[in-house]
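Note that one protein chain of the assembly has been removed; the remaining protein chains are unaltered in position.
Moving on, here comes subunit A:
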């Protein structure tokens, strides 16, 4: 598979957008501007980017409590996202959902999710709908290493495999479920090994290498689109921040943290782009500057937006 200059630059722009959006969110949260819980994806940008680059607006995703990156990679609007983080009426969910529940159903984004593992069967259902309607669309399901221990993982994988559904299971293995590290919460090294139990292909890739993620997801998406059923992709990565903003993450080994920050997926991609002669450092810096301005505009949009009206608490309960 030959990735074009356009592909690589698009990856770069998406990853930088996620990083910039979230760095800003961290800052805003620390300044007391964002209510509720905020879980950041910083360090894991290559996963959402590489997977979603294989999806169109017709395809579906299910996301997690750490969902900003998935939304941006699937084409979510940063103004509406930022307004939702502020709880404003102009946000994606009119202020009813917040960071942990952002959705854009028109873009196939069936929601971030506050319940770990809940998205797995939902993605299976969306994939079933794609198959049933013969729409040619597929579903991708993002979840963490911790979520792969939930019963939903087993039930979703099994159902998707017997029904040969077009779904790509993407395990974002950042090696922690809050304070619980992988070696304490499972007895295996590679979560992709679990695929064998369902008769489904499973691969492990470097989740900090957007090209590796892209290629594995391309293969899984192709399989899904051609009627061959689900796949499991495990992306080994690392979350730089605490579990949520405010968590000092004392349970993490600082050495490991340092090593992983050294594997930052963004400069790695930048280096590749420059080496291939697709762009110069200055071009990449220009992309980053444009993204920064875009995110600043999103913050301004959110700050200038109205709060919801108290009476709106009663709307949207029933269709």
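Everything that follows uses one rule, which is that contacts are C-beta pairs under 8 Å (C-beta built on N, C-alpha and C of every residue); 3 or more make two chains touch, one makes a residue touch a chain; residues count from 1.
In this section, contacts and distances are computed from a predicted model.
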| item | value |
| --- | --- |
| Per UniProt record, name of the chain withheld from view ["HAD-IC family P-type ATPase", "Peptide/nickel transport system permease protein", "Alpha-ketoacid dehydrogenase subunit beta" or "CRISPR-associated protein Cas5"] | "Alpha-ketoacid dehydrogenase subunit beta" |
| Of A:31, A:282 or A:311, the one touching the omitted chain in the full complex | A:311 |
| Residue touching the undisplayed chain, where the options are A:50, A:69 or A:87 | A:87 |
| Contact with the hidden chain (one of A:37, A:128 or A:163) | A:37 |
| Positions on subunit A where the hidden chain makes contact | 35-37, 87-88, 93, 95-98, 100-101, 113-117, 146-147, 149-151, 177-180, 184-186, 251, 307-314, 317 |
